[in-house]
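Every protein chain but one is kept in place in this view of the complex.
Think of it as A, B and C in the order they're written, each chain with its own count starting at 1.
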Amino acid sequence: MSQRARIIAARLLQAIPVIIGVVTITFVLTRALPGDPAVYFAGDAADEASIQQVRETLGLDKPLPQQFLIYVGDLVRGDWGDSLSTGQPVLSDLSRRLPASLELTLLALLLSCAIAIPLGVMAATKPGSWRDHLCRVAVTAGVSLPTFFTGILLIYIFYYLLDIAPSPLGRLDFLYIEPERVTGFYLIDTALAGDWETFGGAAKQLVLPAATMAIFTLAPIARMTRASMLQELSSDFIRTARAAGLKRRKVLLGYALRNALLPVVTTLGMVFSFALGANVLVEKVFAWPGIGSYAVDALVASDYAAVQGFVLAMALLFVALNLIIDLLYAVIDPRIGFEGG
Amino acid sequence: MLKIRDLCVQFETRNGRVDAVRGISLDLARGETLGIVGESGSGKSVTAFSMLRILDEGGEIASGSLTYGGIDLAQADDAAMNDIRGREISMIFQNPRAALNPIRKIGHQIEDVLRQHAQATAQDARDKAIAALEEVEIKDAAARYHAYPFELSGGMCQRVVIALALACHPQLLIADEPTTGLDVTTQKTVMDLIQALARSRKMGVILITHDLGLAGSYCDQLVVMKDGEIVEKGKPDALARTATHGYTKRLLAATPHKGKKLHELVFDGTAHPILAQGDVLLSVQDVTKTYAGKSGPVHALRGISFDLHKGGCLGLVGESGSGKSTVSSIIARLQDASTGEVKYAGSSLFDVPAAKFAKDPRRSKIQMVFQDASDSLNPRHNAAQCIEEPLRHLGGLGRRGRQDRVNEIAGLVGLPTSLLSRLPHQLSGGQKARVGIARALAVEPELLILDEPTAALDVSIQAIVLNLLADLRRRLNLTYLFVSHDLAVVQMLCDNVVVMRTGQIEEVGPTTDVLASPHSVYTQQLLDAMPTPMS
Amino acid sequence: MSTAAPQSFVSHVSYVLRQNPVTMIAFAMLGALIICAVFGPSLVPYDPLASSDQILQPPNASHWFGTDHLGRDVFSRVIVATRLDMVISIGAVALSFVAGSILGCIAGYWGGWFDSIISRGLDMIMAFPLFVLAMGIVAALGNTVENVIYATAVINTPFYARVVRAEVNIRRDAGFVQAAKLAGNSDLRVVALHIFPNALPPMMVQVSLNMGWAVLNAAGLSFIGLGVRPPTPEWGIMVAEGANYIISGEWWLAVFPGLWLMLAVFTFNLLGDGLRDMVDPRQRR
Partner (left out) sequence: MTEISRRRLLQTGAVTAASLPFLRALPAHAQSSDVMVAVNGQTINSLDLHRTGTNRPSYQVAINCYDRLVSFGTKPSMGGGLEFDYSKVEPELAESWSVSDDGLVLTFILRDATFQDGSPVTAADVKWSFDRAVSLGGFPAVQMKAGGFTSPEQFVAIDDKTFQITLDAPSKLAIPDLAVPIPFVINSKVAMANATEEDPWATEYLHLNTIGSGAYKVARWSPGEQLVYERNDDWASGPLPAYKRVVIREVPSAATRRAVIERGDAQVSFNIPSKDALELSEMMEVNSTPIANCINCIGLNTKFEPFQDPDVRKAVAYAIPYEAIFQTAAYGRGAPLWGEETERSDIAWPRKTGYMEDLDKAKEHLAKSGFADGFEVPFSISLNQLDWMEPTALLIQESLAKIGITVTIDKIAGADWRTASLVEKRLAFHLEGFGGWLDTPDYYFFWAYKDGHLFNSSNYRNEEIETLVDVTLPMEVDHPDYEPNVKRMLEIALEDLPRIPLWQPALNVALNGATDYEFWFHRQLDVRPIKPA
């Protein structure tokens, strides 16, 4: 489709300066971090000589611009450098940890949409009623608590006291064997392999952390759904539909909600990129081997390669995300497609 | 077929109950076309909505009955109403493009209605939808089936809405201002289509409009409504002669049509002699304007030239897209032209770019009155602040001086000082138009550009504002450039007229000559579309 | 048209409050928060920094919210912390509001080059994982309160800039803008005095959301150890430290500051609609 290709091209063209900007800022930011990684990784009783030796292996002794050129050179060749804190190449770390975070965030968003959108629609149909206020209050309460607090509270109640939830020890209880890696998403890989027992295990592990993040992302989605539904319900084509005698459900869902989805999709995009970054706390509490905690540990240890790799991955993800949203827009609203974005 | 007995409709609003309709009674026989005429706020639309029971939030039928084919619609339960809507009675609305679901193919929207009323099964729904489209004279309906509303023109959309409404062959069609917002020429074709369909199907039609001329030429019966009550009933031609109620008379007088004089619009209007014209104040020489559009350059203006004499009033007439607004904003120095020259009192206006013109001493000489008053007044400033704004930069007066000037101008345009502290959304259409004019006159301009100043107003208020403008021109010795799409209004106010079409001038000359013997075919079309006086 | 005389600002505000009970409660809570912030230190029964030998006492008569692991009174610390957290949220929001508005106006009104550069810049901040950016700033410049505020402000700026850019863009060619130009206003005055004030209502909702978010962000930073410097009492740190004590049974260390934090963020969020109605001229009757 020519215009869809045009959207993709336009969006990618816009993305290039953003990526370049992000790479340079991260490079500068990591160098501005206090603390010399060479000392940290030279180990405890290392003397001046061994610290200098580590500094050379890391190439930190060269002047900054030269380091930057080397870094960009490596980047182009696909070598994202090795992370010192995990001893693995950054790329393999990211490829193992990104699916963990994505799986958690996507499931959380799915959960929160399944709750927030119906809530938004219900609140929009009866604006100002007690139900509208109740929904607004409940959803706002969810977003008012820091995620780590909700996380630990959920562990305390469902795991520690009621022993319903499995032990919050990462993505899979050690009783199960890790599924053979296809997409890195445990749920998908186990389903593909038809190993339903591990699928159950992985799903059980996902429930609490996903719930924690879902509670946190309810508010923006519910609020946007309510606002755009209110706007659509007051538009003329809804009156035409009602005048034509269409059933309430058809008018509400088929006509109004379909149109209201547009701004909701944009909000989803924003909430997703925000949630992916903010689930650092959830990962810390649930020992989830995600990308957030990886970045935080790297930052604390001034592990430059890991931090830069993480930020670049997130930037690429952000660009991909915007691209998907644009395409979704073109699918939902033909007008966007027609005007070429 | 339809009997309405003293219907009352009430609305629950923030400051208590409002009676939108106060006991009206109507009858409609099969195949008859009834016109309901009234100005905004007269309750005509509310009556229509109450027939289908699709009143807005907080509205409910307080008393009275609406019997249709034996059923009292006021009491009918939802299930029954659902069957009636669309199958027995259906409705079409004002701006057609907004009345269709923007992201769903028009064919599917028609199918939804058909399937809802079990008029079609999944298989033949498609053919039935295409048949419905053909009935409203849409060319190659099969292809149009897959089109989206935004891909169609205004007129085409209205045809689709009609197809939607008539898909299930209802007995009664309610048309709420079906043609306002459409171009004059398309208005005529749509109304003819509705009339033809009504006759061929023996269908009752209720036409709701504020345009008495339009209602007169298409309806068998007329009803005039004001503030929720029916003030006049009767046949159109009888009504012209035997109008009893003062309001109807004023409405009849205020409706402009061919050959009508300006002062005749208002009862006590006095005719004024044609003013002597001074030398050339404004001369536009071969002005062109091209925009860089998405798919190649767009030539909005292809070489426009005309002169405007001091004290004169030049009409600039053309349909939407003719470039008349572009010319006016170039002259007002809100945007720059691509090529060409505009001389004002001898000196060129183009030597100072539009962006820097704010500081130019001639800024106060050229002012403009806008069409949509609610869009052209800053929602956060009250009337006094709006008028005072130009004084603050160009007037050179102190605070007290500005205060007196504002009051003086308000008086001049007939705006009571008590309204000066009101915000725009607390003023009526007419009051907002007066504020717009007062603001333009605050800095004593010589040339006033009027961009469709009364298009958004009700007929009776339009009459008053037009007379006010004529009066001000005479008293303050102003020169007018009157931009409009409505030839009827232009022929009353302007000495000379320029007819424009797609960026070029079709015809120039004194208004009387152009009206009497138009040279270009296009001008003739415009003349034919003008409503004729009530016979 | 109702012809009642236009209400003054105060009567309009009271009108908005009456009309929406939830907003009424929100403003009442805001009042309470401000009182805690201003008179906090003189109201509280104990010195929030003084440790004592009664370590980890559950809530009792003398200590309504119990004591923490250094024997300090949790109730006093929660009340006194209000001032710091309000400073953080209002400070961060004010900074990002001003920066966002300026960027948004320039991008929205002048468009062209300005628009693409600013938009790409905003995309860059948005592309940056928010938490890492905040951590980077705080880690690089030290964990003082100012740095926490700057970090939060930088993250919030894109939200405002996007809203302002959209609002200014729609109104760029509105009638009243052209009228303002006719009245002799320079472009700058047109944007600042005519267009921008009309973009305030949607901004108010964003302000309320971000005020809540700023406090949560500070709490998140504290959880990783980069928050405000000890021993200054701040809800974020208290919840972060207290969270580790829940499992071992001392739930009051985290629950009470968490509750207060929730109430504050809750108030900020509910304020959004009320603020918008007050600022929106069309609401006045």
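Basically, a residue touches a chain if its C-beta (ideal position, glycine included) is under 8 Å from a C-beta of that chain, and two chains touch if they have at least 3 such contacts.
What you are looking at is a predicted structure, and each value in this text was computed from that prediction instead of being measured.
Listed by label, the shown chains that the missing chain touches in the whole complex are A, C. Touch with the chain omitted from the figure is made, among A:206, A:301, A:317 or A:330, by A:301. Of the listed positions A:18, A:98, A:115 or A:152, the one in contact with the omitted chain in the full complex is A:152. Contact with the omitted chain, checked across C:55, C:98 or C:188, is made by C:55. The missing chain lies against subunit A, touching residues 33-37, 39-51, 53-54, 57, 84-88, 93, 96-97, 152, 155-156, 159-164, 167-171, 174, 178, 284-287, 289, 293-294, 297, 299-302.
Interface residues of subunit C facing the missing partner chain: 49-51, 53, 55, 69-71, 139, 142-143, 225-226, 229-231, 243-251.
The rule is simple: only the chains that are shown with their structure count from here on.
Shown here, the protein chains touch in all possible pairs. Distance between Cα centroids is largest for the pairing of subunit A with B.
Rounded to whole angstrom units, the spacing between the C-alpha centres of subunit A and subunit C is 23. Annotation: 46 Å between the Cα-based centres of subunit B and subunit C. Contact residues of subunit C toward subunit B in the complex are 1-2, 4-6, 19, 174-176, 178-187, 194, 197-198, 281-282, 284-285. Contacts from subunit A toward subunit B in the complex involve residues 235-237, 239-247, 250, 254-255, 258-259, 332-335, 338-340. For subunit A in complex with subunit C, the touching residues are 14-15, 17-19, 21-22, 25, 29-30, 32-34, 128, 133, 136-137, 140-141, 143-149, 152-153, 155-156, 160, 219-220, 270, 273-274, 276-278, 280-281, 284, 292, 295-296, 299-300, 307, 310-311, 314-315, 318-319.
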